[in-house]
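Input: one structure, supplied below.
Yeah, one chain of the complex is gone here, protein chain that is, but the others are all in their spots.
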Amino acid sequence: MSKKKQKPSPAAVASSPQAKTASAAESEPSVSVASTSSAWPFVALGVLLFGCFLYVENTGGAFRADVFQGDYKTPPRAAAKSPEEQLLDRGRQVYAACAACHQPSGLGAPGQFPPLAGSEWVLHENPNRVIRLVLDGVGGPMTVKGAAYSNVMVPWRDVLSDADVAAVASFIRNNADWGNKASFVTPTQVKAIRDETKDRSGRPWTADELLKVP
Amino acid sequence: MNHGPLIAAGAFVSLAFSWAALVMAPQVQLGSLAPASIPNTSDVHPANRPGLAAQGAEVYRSLGCYQCHTRQVRQDALLYGVRLVDRGSNASTINLELPDSGRTNLVNFNLLIALAKSRADLGITPVAVPAVLAADTNVAPVLKEFATELKLLKQFDDKAQVVRSTSKTVNELAAALPVEVLERTGPDEAERAVKLLNDAGGKAELVIYNLGPDIERGWGARRSVARDFVNDSPVLLGSLRAGPDLACLGSRAPEKFAAAWKFASTNLASEMEQRLLIHLYNPRLVAPASTCPSAKYLFATKQPDQRFAGESLQVPGSDKPVYPRHDARALVAYLLDQRLDVGLPEAPVTKPSGPAKIAAAPAKP
Partner (left out) sequence: MTAPQISPPAACATAPSAVAVEASCRLPVLFFAFSSATWLLFGAVLALLSSIQVYQPAFMEGCPWVTYGRLRPAAVNSLVYGFALQASFGLALWLIARLGRVELTSPLGLFIAGKFWNLAVTVGVIGILAGDATGFDLLEFPLYAALPLFASYACIGAWALITLKARTERTLYVSLWFVLASLLWFPWILSSAQGLLLGWRVPGVVQAIVAGWFGNNLLQVVLIGMALAVMFYFVPKVVGRPLHSQSLAQNGFWLLLLIGGWTGLSQLSAVPAWIPAVSGAANVLLVVPVIVLIYNLYRTADGEIAEAWKRSGVFRFVTVAAFLLLLVTLRNAVFGIGSGARYTQFTYFAGARTDIMVLGVFGLSALGALHYIVPRLTVAQDELPSDGLVDLAFWASIVGLISLAIGYSLAGLTQGAVGATADRNFLGEAVTGVAGHLKLVTFGYGAIGVGALAFLVNFALALRRCCVACCGGVR
């Protein structure tokens, strides 16, 4: 601070602090009229902006939500699921309804509900029987894996679509956990049989009828 | 510029731009992020915190631990490799393919050896090299070495003779499946090699290399990503590392702690808990150089009159036991709940190969 500042006498201050405010006479800052607009800020901004676009282009991960570093490349995805795998996934969901009787383990309940795991009915080389069985159910005496059953399985014709029937049939025929492995079932096969047997609708098959089906 | 409302409107528009870009856009992108299910399990990551750990999060916030510790593991690069897990016995034809000319290197050379080994029917006889490849000047030297190597294989197979490839002996390659045959390469190349090996009848899988000093320090198997925090509120990322990162304290390998932590590596979980409690009581007892403030106030010197007060804690260098209060146990539960070992689609990790490194067999007295 400037040392040449003069200390005001107490009397001068005491006279009236508001009488002659030091700043009262000061002028407020103004803006020069001579100034003209200049372009250099915008030139500089443009150059930097260009650089910034390049930078964001290179390191911004294309604005994706799942890219957390600029040089990240999409990892090789597990190969897209094959149609068979998709069918199995679908079948696993549909099977939830079947699991009530046949159990998630596919072992059924002894004396009441026949097993699917290792069942000759399920694993028959040709899926024609199992498709019919799912569509219209089955009733009466029946032998599965050497044990006799006489319960009634309800028809699923009106509940499941062709794709669902194909999926669940494929699932039970190819469930690796149960040790099942047989051919896959396609919706076309299901549709053919559904049309062929549409006049039965709802009347469960008997074991003898099914055994005649190739 | 003499109209206040005009300036106000301009300011509002300016702010609206940055708000839309840095507040609204992230919310649109990340707002619906949910925990990811872990393949082949019924678990998700991040899992909901157990009650005690959730209370610990509050202690962590309240004591301001986030002022010195981040929970963000950084990563420099994400690279891929190929691991041969089964050499297979398939005798189907193998198409010996070399990488595009110019890209040949010893790493790929490893792959070639693995290819040879993965084919039982190939035996140890040299592979007939397609003329077009043998003529390629980029490839020829490597092929020559490859032929030598195969001859050596023939000579020394299954005898513990060292044949130099990159860093592994051929015997190791042959005997110690699974073996990484391709290291630190791009996703496309790795994917191609996997296909090649699988077509040859072997079984190969992708390996992911998460690289960076944080990961080398053992602070996490991979980088932290947004999804790791979907269950947190408030999200305490931290912005200063006056102490180590805590993003994976609960899944950190014991050897990645300061030597002074001295794990006996038996019954790791309870030992970790003990160490952390002592660390809270007096950090210098566990890590002499630590500048972490002590949290003695989370401990009672007398058995608290509570039904579920927990066990006492024997502090080194003191005869009298102390009793961790509920907050101390909660904070430790929260810290042990910090895990970063689960892969996510946007931040994959590879399961460690071979036998688990830590045999976490609890010590039986």
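By written order: A and B. Residues from 1 in each chain.
Note that in this section a contact is a pair of C-beta atoms (placed from the backbone, for glycine too) under 8 Å apart; a residue touches a chain by one contact, two chains touch by 3 or more.
This structure is a prediction, so every number in the text was calculated from the model and none was measured.
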Full-complex contact with the absent chain, from A:Val31, A:Ala100 or A:Ala176: A:Val31
Contacting the left-out chain in the complete assembly, out of B:Ala53, B:Leu206 or B:Cys292: B:Cys292
Of B:Asn210, B:Ser224 or B:Gln338, the residue in touch with the unshown chain: B:Ser224
Interface residues of chain B (partner: the chain not displayed): 1-4, 7-8, 10-12, 14-15, 17-19, 21-23, 26-27, 29-31, 33, 61-68, 70, 72-74, 213-214, 216-217, 223-230, 232-244, 258, 283-284, 287, 289-297
Where the unshown chain meets chain A, residue by residue: 1-3, 5, 8, 10, 13-14, 17-18, 20-33, 35-38, 41-42, 44-45, 48-49, 51-53, 55-56, 59-70, 72
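To be clear about the criterion, only the chains that are shown with their structure count from here on.
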Distance between chain centroids, defined by C-alpha means - chain A, chain B (Å): 25
Touching residues (chain side chain A, partner chain B) in the complex: 65-69, 71-76
Sites on chain B touched by chain A in the complex: 29-30, 33, 75-78, 80, 186-188, 190-191, 194, 206, 208, 223, 225-226, 345-348
